[in-house]
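Let me give you the structure first, and then I'll get to my questions.
Yeah, one chain of the complex is gone here, protein chain that is, but the others are all in their spots.
Order of writing sets the chain letters: A and B. Residues in each chain are counted from 1.
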Amino acid sequence: MPILSMLSLLDYAGVAVFAATGALSASRKQLDIIGYLFFGAVTGIGGGTLRDLILGQAPVFWVRDPTYLVITTAAAIAVFLSANRFESRYRLLLWLDAAGLALFCVMGAEKGLAATGSPLLALVTGILTATFGGILRDLLAGEPSVLLRPEIYISAALTGSALFVLSLAFGAAPWLALLSGALVAFLVRGGALKFGWT
Amino acid sequence: MPILSMLSLLDYAGVAVFAATGALSASRKQLDIIGYLFFGAVTGIGGGTLRDLILGQAPVFWVRDPTYLVITTAAAIAVFLSANRFESRYRLLLWLDAAGLALFCVMGAEKGLAATGSPLLALVTGILTATFGGILRDLLAGEPSVLLRPEIYISAALTGSALFVLSLAFGAAPWLALLSGALVAFLVRGGALKFGWT
Partner (left out) sequence: MPILSMLSLLDYAGVAVFAATGALSASRKQLDIIGYLFFGAVTGIGGGTLRDLILGQAPVFWVRDPTYLVITTAAAIAVFLSANRFESRYRLLLWLDAAGLALFCVMGAEKGLAATGSPLLALVTGILTATFGGILRDLLAGEPSVLLRPEIYISAALTGSALFVLSLAFGAAPWLALLSGALVAFLVRGGALKFGWT
């Protein structure tokens, strides 16, 4: 697969799973369907929006390509139609959030590296893209931030971003660097959720 | 009235009523006069600031035209001098917030449409401009967000923005589209406040 298509695909997937966590948050707060759409959009595109603003890339990505809004809308509707089937919506939210974190830490690092050429800034935009959507979601829902839970969270995003940047520096193909960074971030955060790693 | 003057007038009015809700929040928190000014400014110009940043229109509107800061300051002082006369400041806050929401959803949609030409993005900037000032106010004041109240809120902003965009698409004069969108948004949100519509 060409690397550009793969980047888009991972990005769309990350937006979809984060949007689903936002919609699950709306579900837990018993909001109406428009509330699902709103929380889905804010959570799905919040991290990338902050990243674009900081890098000076405005108008931001979802203004340039409204496909992203279609994706958050579809994800929010899917959750609206199915959320009541899940026994523990918060548990599901945490696992989807882990998937979104894994996808966004490498995507954010990739965009930061492309824009600035600095590995340090790539780590920062990786972490920021991966965490800010969830931070916004929890702030707006009035829930304790997932940042403050005892298990590993920001460290997983850092690990994934760092592995991506290091793999590239050691000459790995971009697709391999992306996939291995995302996979390791997911394993670290997943281990934290499953085994309570701190 | 020329459409540009009318746009400015509606915009100034929206900033004034949102600034008043911020100042009422400061009053409920027993802040000093500078706290009133701060909460007035953040609430009055917060939504439009986010809109401008996302659309890539920086420096933002109130840096280009400091009249907006004069308006938030005047509204905050007016509340400072009169807030103790109101029996229920929270009730007043909610009604002024409804007026601000109605004015800002059409103004935000108008600016989003002018900047992008996309009706979908116009809905998004309409909702975002109408809600983000109040979200910031509640976050900074440590109050449960008005978003999470059971009655209709975001939907009212969506209705107003959508009516504005549709009216234009069907050839309505801009002033008519603006006024009807704002009026319907206010009626929807006002009905929610008065009759508890959910």
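Just so it is clear, contacts are C-beta pairs under 8 Å (C-beta built on N, C-alpha and C of every residue); 3 or more make two chains touch, one makes a residue touch a chain.
Values in this document were obtained by computation on a predicted structure and should not be read as measured data.
The residue from B:Ala19, B:Leu53, B:Leu163 or B:Ala185 that touches the chain not shown here is B:Leu53. If you put the hidden chain back, the residue from B:Phe38, B:Phe80, B:Phe132 or B:Phe186 that touches it is B:Phe38.
The missing chain, though absent from the display, is touched by one residue of A:Leu24, A:Ile152, A:Val165 or A:Val184; that residue is A:Ile152. The chain omitted from view is touched by exactly one of A:Val15, A:Val124, A:Val165 or A:Leu178, namely A:Val124.
For chain B, the residues touching the absent chain in the complete assembly are 29-32, 34-35, 38, 41, 49, 53, 58-60, 63, 66, 69, 139-142. In the full complex, the hidden chain is touched by chain A at residues 53-56, 58, 115-116, 118, 120-121, 124, 127, 131, 135, 139, 144-145, 147-148, 150, 152, 154-155, 158, 198.
Throughout what follows, only the chains that are shown with their structure count from here on.
A separation of 29 Å divides the Cα centre of chain A from that of chain B.
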